[in-house]
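Every protein chain but one is kept in place in this view of the complex.
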Amino acid sequence: MSGGPRIVSARWEIDDAWKLSRYLETGGYAGLRSALDMTPHEVHEEVRSATLLGRGGAGFPAGVKWGFCPPDVWPRYLVVNGDESEPGTYKDRILMERDPHQLIEGALICAYATGIAQVFLYVRGEMALAQERVASALNEAYEAGYIGRRILGTDFSVDVVMHWGAGAYIVGEETALIESLEGDRGMPRLKPPFFPAAKGLYMKPTIVNNVETLSNLPWILEHGSEAYTTIGSESSPGTRLFAISGHVERPGVHEVPQGVTTFRDLIYGDEYCGGIRKGHELKMFIPGGGSAPWFFPEHLDLPLEGKVVGGAGSMLGSGAIVVMDETTDAVSACWRLMRFFSRESCGECTPCREGTNWLETILRRILDGQGRPDDIDLLLDIGDNISPGPYPGPGWGAENPEPVPFPPQQTTICPLGPSAVAPLTSAIRRFRDEFEAKIAQGAAVSV
Amino acid sequence: MPRLTPENVRRAKEIISRYPRPRSALIPLLHLAQEQDGWLTEDAMEDVAELVGVTPAQVIGTASFYEMFKMEPVGRYVINVCTNISCLLLGGETLLQHAEATLGIKPGSTTEDGLFTLEDVECVAACTEAPCLQVNYRYFYRVTNDDFDRILADLRDGDLSRDIPEHGILSRVPQRIPTGKVANITPPEDQRVPVWIERAAPDKAAAGGDEA
Partner (left out) sequence: MSEAPADIEITDPVTITLDGRQVVVQRGALLIDACERNGVYIPRFCYHPRMRPVGMCRMCLVEVDTGRGASLQPSCMLQCSSDMVVDTQSDKTRKAQEGVLEFLLLNHPLDCPVCDRGGECPLQDQTVGYGPGETRFVDEKRHYEKPIAISRTVLLDRERCILCDRCTRFAKEVAGDPLIDFQDRGSRTQVNTFPNQPFASYFSGNTVQICPVGALTAEPYRFKARPWDLEIVESSCTTCSVGCRVTIQSSRNQVLRCLGVDSDPVNWGWLCDKGRYGVEALNAEGRLGVPLGRGRSVKTDDETALEEVSWAGALRTAADAITSALDRRGPEGVAVIGGARLTNEAQYAWVKLLKGVIGTDNLDAQLGDGIPAEIVLGLPLATIDDACRPGSTTVVVSGDPKEELPILYLRLRHAAVQDGVNLIEIGPKAGGLTPYATVAMHPLPGELADLVRAVVGGGAGGAVAGVDPASIERARSLLADTDGEMTLVVGRRSLSEDTGFTADAVSVLVSAYDKVRILPALRRANVLGALTMGMAPGVLPGRVALAAAPDAYSTRWPALPAGRGLDTTGILTAAAEGRIDTLILLGADPLTDFPDRDLAERALAGARNVIAVDQFVNDSVRLAEVVLPAAGFAECAGTTTNIEGRILKLEQSTTPPGTARPDWMIAAELAAELGSDLGLDSVEQIWKEIAELSPSHVDLTWEMLSDPQNRDGLVARGDPLPGSVRFEAPEPTAHRALDSYSLRLVATRKLYDEGTMVGRCRSCAGLAEETALAMNPHDFERLGVEDGGRVTVSSKRGSTVIEARGEAGVPRNSVALVVNAPNFDVGTLIDANDAVNEVRVEALQSVAGETGSEGGS
């Protein structure tokens, strides 16, 4: 971890920061205290002016989202999205394991500001340690009066309940998360009409926020939105966690200011990942999780800013950068991602359920030496039927100067299906020759 | 086939009480059943159905959607080797092959002695520590083939039993909400305006609350 401001990862090196006593010693619950000195409306305004962008993938400003709850409908619920499952993403788990009180404090601040009386903290099922840490933090916080009735002697009362999942990537999608929390199969709801802020859990107004998003709140309330906006860039203030994995010298998770740091800084900087592993060179990288179109060496100098990355045809998504060097076979990498989407499709929409499976089948067939010359166009056309073109992605600009909007059009309820198309299309556009060679060569090749 | 034990029924009821609607407790209760038996028996699913007020068909409908719920007995240790992109790049596939060869089984199956079940899984959020695996959802990072062999040996010898409970047990710390501290588990029918909101903005609150 490098220098620079540490907002959410400040306690990561402290072994027992997950305990209430240590958390309090290191300034914990100060943000909540200052929030409780303000009116709920003032707290909401503070968050709004901090322009705290959601860290779950879509990057929507939290303050604005909170404002979407219809004014006179009660009760409202908060669901904390700790279902982190996007390939390459690794940050929410650390936040829950190492600093659960910070998250709880953030959730309380959100609840106070928006009039929420019950919070559900949805931890991914496979994260046993995170569940233990969150549960014990909740137990301590209840005992100490940070949660429950008349918090810190005020009239603010809220319950926080830990919920845990059971293994399904799609449940990270907010409406599927709500279905799952209602005890149902995690199948997304169509938006509109089911925007959680209006019709969420039990069809009541519900705020869904990511773990990292909420973990920023204690700092913002303690230091003020003004201090927050001096960090990062104007459109993306504050810091963000990035997990850089794959073919770098030192993979790791780093908190960096948004909008000023570049991909090159993170991948090559000595204080971060120290470059591509020795003797190799960069071939491509995923800028924002498995669902993002791929980037290539020419994109290294883009700043880590949602707007800029979006303009270049991809997304920062969930802060997962996966670096691939020249030894990586584009077809195999695509197949592996496709297997993921095919396995994780909830099965609700025909194009996603059948399409992702078909894409995976074809890629597997190509890898097994059974490819056909028409397969590449078929792959692209299947992609087009899941997510009708023109399809965005970095390869697009060169041939077609018209900018294509991201996210893309979809024939499905949620973006999972189209997400499968993203890496594939960007890979075929760039490495069509590799696909062709593989088909011609008709032999299985492994990574 | 085992039903839920009386103690687990008690725990189930406690869990249900935290939710505005009983059905929301379905997944936690299935975990409870799996903690008891290592997998989901039909009897336990029927018990859970009754506890949350749905049909067994709805319980199995939900349960079968999720990867972690096992409809057949599994080994004492379920080994999840991640082969998704970040792990793949750093040898996840090779590690899986080594695991298959060592255990003599394919992913999705269980060794004859009933000790190990092997799974080829999707990203488990440890990407910077690739290749990685989980044993009963406890992590092992940057695992080499030798590491793998050592883990197996330790599991067989019971050396890891302190860190790794039997399959089905997730958090060993249950959440406890002391009675008297529960604020207001809010059923969706309760349309009261929260007091702190009402106090802060009396006019607005009056418009919002249907009844006091």
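First chain written, first letter: the chains are A and B, and each begins at residue 1.
The rule is short, and it goes like this: a residue touches a chain if its C-beta (ideal position, glycine included) is under 8 Å from a C-beta of that chain, and two chains touch if they have at least 3 such contacts.
These numbers were taken from a predicted model, which means no experiment stands behind them.
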{"item": "Chain not shown, its touching partners among those shown", "value": "A, B"}
{"item": "Candidates A:44, A:93 or A:185 - the one touching the absent chain", "value": "A:185"}
{"item": "Given A:6, A:343 or A:432, the one touching the chain that is not displayed", "value": "A:343"}
{"item": "Residue among A:257, A:288 or A:351 touching the omitted chain", "value": "A:351"}
{"item": "Chain A residues touching the omitted chain (full complex)", "value": "168, 185, 190, 193, 342-351, 353-358, 361-362, 365, 372, 374, 378, 384-386, 388, 409-413"}
{"item": "Sites on chain B contacted by the missing partner chain, in the whole complex", "value": "42, 45-46, 54-61, 64-65"}
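Throughout what follows, only the chains that are shown with their structure count from here on.
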{"item": "Approximate Å spacing (C-alpha centroids) for the pair chain A, chain B", "value": "21"}
{"item": "Interfacial residue positions of chain B with respect to chain A in the complex", "value": "18-21, 23-28, 30-31, 52, 54, 61-63, 65-69, 80, 83-86, 88-90, 93, 122-130, 134, 136-139, 170-178, 180-188, 190-197, 199-201, 204, 207-209"}
{"item": "Touching residues (chain side chain A, partner chain B) in the complex", "value": "39-41, 71-75, 77, 84-90, 92-93, 112, 115-118, 124-129, 131-132, 135-136, 138-139, 142-143, 147-149, 154-159, 161-169, 180-186, 201-204, 243-247, 251-253, 286, 290, 320, 322, 324, 328, 332-333, 336-337, 340, 343-344, 346, 446-447"}
